[in-house]
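The complex appears here minus one protein chain, its other protein chains still in place.
Coming up: chain A.
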């Protein structure tokens, strides 16, 4: 995992920060930090934060989420008991710097504000087994994709905690359209924060989901039986978001 010239690797209970040197093909270990505690602690997952000039990393270990500052390699925040059981994955909101989503073995997807680690901003409980993967859409962060070992992929619309403002911003140009927009918003308001679609094409546990980096409306999911399913955000929703 990395960005530019740096790479982070997670090994059992260590975070290793590697420096990729352009001249040579070698990577030099720049710094490392380790997690200490009772029992055998292992990192299950980690992500770069796309904000703060990529100086932050968040990791998940057992039921705890931790944020790290890569400059000092020290812990900056810690969400204890983020999930009832193992935390499987996490993802940063690409547009809101303090928001991150996590998922775990308690079938839940939780959204956190890292400034307030005592309770989640929002909790989704749609899956019926472990949630293995959670991904924000790169450009429309209200779209959240989750994959679970109940062999379902769920696409949810989390408008209330996305960077997208409620309703639409009214540009100066389309003041004339204002009226239409208003009525439109009103009719669409109740649709917010819901599950858009549940994809049940997979016959076995889904272990990975991700968005296409080319087309923001495309996503793929991979399941144990080797099936890769590519889906598209429903057209109606797409237009609703765009227009």
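What we mean here is this: a residue touches a chain if its C-beta (ideal position, glycine included) is under 8 Å from a C-beta of that chain, and two chains touch if they have at least 3 such contacts; residues count from 1.
Methods note: contacts and distances are computed from a predicted model.
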item: Name under which UniProt lists the unshown chain, selected from "Trafficking protein particle complex subunit 13", "Vps16 C-terminal domain-containing protein", "Centromere protein M" or "Vacuolar protein sorting-associated protein 51 homolog"; value: "Vacuolar protein sorting-associated protein 51 homolog"
item: Selected from A:61, A:151 or A:221 as touching the chain missing from the view; value: A:151
item: Options A:8, A:33 or A:107, residue touching the unrepresented chain; value: A:107
item: Touch residues of chain A, complete complex, unshown partner; value: 40, 81, 84-85, 106-107, 128-130, 149-151, 200, 203-205, 224-226
